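The complex is shown incomplete by one protein chain, all other protein chains being positioned as in the whole.
By written order: A and B. Residues from 1 in each chain.
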Amino acid sequence: MVSSGALPDPSFLFAQALSGLTAAMFLFLIAAGLSLIFGVLRVLNFSHGSFYMLGAYLAYQVVQWAATTPGRFWWATIGAALGIAALGGVVERLLLRHLYAKEELYQLLFTYALVLILGDVAKKLWGTGQLSVSRPPGLTGAVELFGTRLPYYNLFILLLGPAIALAFWIVLHRTRTGRFIRAAALDREMLGALGVNVTGLYTGVFVIGSFLAGLGGALVTPVKTIVPGMDVEIIVEAFIVVVIGGLGSFWGTFLGSIVYGQVLSFGILIFPRFSIFSVFALMAMMLIVRPWGLLGRPLR
Amino acid sequence: MLEVRDVRKAFDGFQAVGGVTLGVARGQIAAIIGPNGAGKTTFFNLVTGHLRPDAGVVILNGRDITGLAPHDVCRLGMGRSFQRTNIFPRLTVFENVQAAFISHRGRGLSFFARVEGLYRDETYAVLESVGLQDKAGEVSGFLSHGNQKQLELGIALASEPELLLLDEPTAGMSATETRETIRLIERITRDRGLTLLFTEHDMEVVFSIAQRISVLHQGRLIAEGAPAEVRSDPEVRRVYLGERAR
Partner (left out) sequence: MIARLARVPWGPVVMVAALFVPALGSRFYTFVATDVVIMGLFAVSLNLLIGYTGLVSFGHAAYFGIGAYTTGILMKKLGVPFVLAFPAAGLGAGLAALVFGFFCVRLTKIYFAMLTLAFAQIVWAICFKWNDVTGGEQGMPEIPYPALDWMQRLPFFGDFRASDHFYLVTVVLVALCFWVLRRIVGSPFGRLLTTIRENPERAEFIGVSVRRYELIAFVIAGIFAGLAGGLFGIFNRGVFPDFAYWTKSSEVLIMTLLGGMGSFWGPAVGALVLLVLNQQITSYTEYWPFVLGTVLIVILFAFPGGIVGALAAGVTRLRMRHA
């Protein structure tokens, strides 16, 4: 706790900032997918959190099956991410696609229905207990940094987050597909008129977003226990992040994740009683003052 | 009646309307023409309050209405139709026009009166003048394109405007429909003593009824005056060369 009168211990502050950053990177993986899907498909995908949770459960399952296979954590992670990507593809192609012509409310409620269904599916398959996955061998242990102990795995996440962000940015801005995706976000009719397969693009975007969600879920397993309810917890946080950063803005999502991570980290210290209040107050204020977020495009 | 001075509007650096000055006298029929993308609809949006001009003033009957919200501009006596049909699709034809009367006559904040039959006579009068009285009970979303345009006009008329702005009233119509629509518009304007400002693509339409024509190109006014003047203006001919009039 912060002691009154004296300056807070700098290494303690650093530790808090680091933990906030780590949380932010996981959040970024989820929020990036959410933001991408919203930017292109104009759907606020509630089930994104469920994909994250299923990614975690799936990774856990693969680790169990692979028993003592070397590198099983990495196989599990990739497997889970691909599995969830496939699930996303199926959902989009078979179900969501038919709702595009209908009002937005229907699409939203559909994704909510998925949350209900997938949550119970997870409950049926893996029960309600807490599950966990140990850190991959090679990333156990920690490093001493400015007086705090930073686990190697967390360091890996702190490096992976920006790496994925950068890779994403390169794809979005330097490849043809990326250009199509950005164009679809701006004017899908025009893009269709130009002969681009917009329907396929939509499926692709949903699949990529789901991949990121599944990846995030798989990667978080050594750090957080897998429990029912983690789907709702993460999606609420992801909402707040994309609102702060700007719905549909890529760097906005990155920035928003970092801001949110720090607010959470330090907010709990300063106002322990009001942390749940403060994040929603932050979200409300953002929507009132600057609905398009820090880096989004103004609405009118 | 309407005076627009040097209005400008830019979107992300693209100058959609760059300093247009234009005036319409009471009782006049004026037209704005120009190729696609010339800024006609943007100009209309600036006049009616749907967009706020970056610079310039819009004056209606001597009153500065620049930047006023659309609902306020409407209450000051301006009616408008839209290029893309803009009706209330799930309401019936009758209800569409009735709603405009309810709003215009100030009964909008009445919470306990019954709405069926309110302003029935006035609504039917308008429906008759636009030729839709037989379709009063039909759901407007299912009407043909031409009928929907007639309804558009009816809704605009129900706001009992003095100045009527019509954005491409004959867009998407066949030659016959176009002629009928123009005759209808002309008759209504005459009967009600309206001032009319409309934008159009179709040159025949414009030259047949407009008393004064302004030509817009890339957001700027390149010619203005009586039909004969405009027709023979070299600038206008240059801009339209290659675009044969219908």
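Assume a residue touches a chain if its C-beta (ideal position, glycine included) is under 8 Å from a C-beta of that chain, and two chains touch if they have at least 3 such contacts.
Because the structure is a prediction, the values reported are computed rather than measured.
For the omitted chain, the shown partners it touches in the full complex are A, B.
Among B:Leu2, B:Val58, B:Val126 or B:Ile155, only B:Ile155 touches the chain that is left out of the view. Residue B:Gln98 is the one among B:Gln98, B:Thr123 or B:Gln150 that touches the chain missing from this view. Which of A:Leu13, A:Leu99, A:Leu131 or A:Ala183 touches the hidden chain is settled by the complete complex: it is A:Leu99.
When the full complex is taken into account, the listed residue touching the unshown chain is A:Val115, out of A:Val115, A:Val133 or A:Val263. Residues of chain B in touch with the missing chain: 48, 50, 69-72, 74-75, 79-80, 82, 86-91, 95, 98-100, 102-104, 107-116, 118, 155, 158-159. Even with one chain removed from view, chain A keeps its contact list with that chain: residues 38, 44, 95, 98-99, 102, 104-106, 108-110, 112-117, 119-121, 123-124, 239, 243, 247, 273-274, 276-277, 280-281, 283-284, 287-288, 291, 299.
To be clear about the criterion, only the chains that are shown with their structure count from here on.
Distance between chain centres (mean CA atoms), chain A to chain B: 48 Å.
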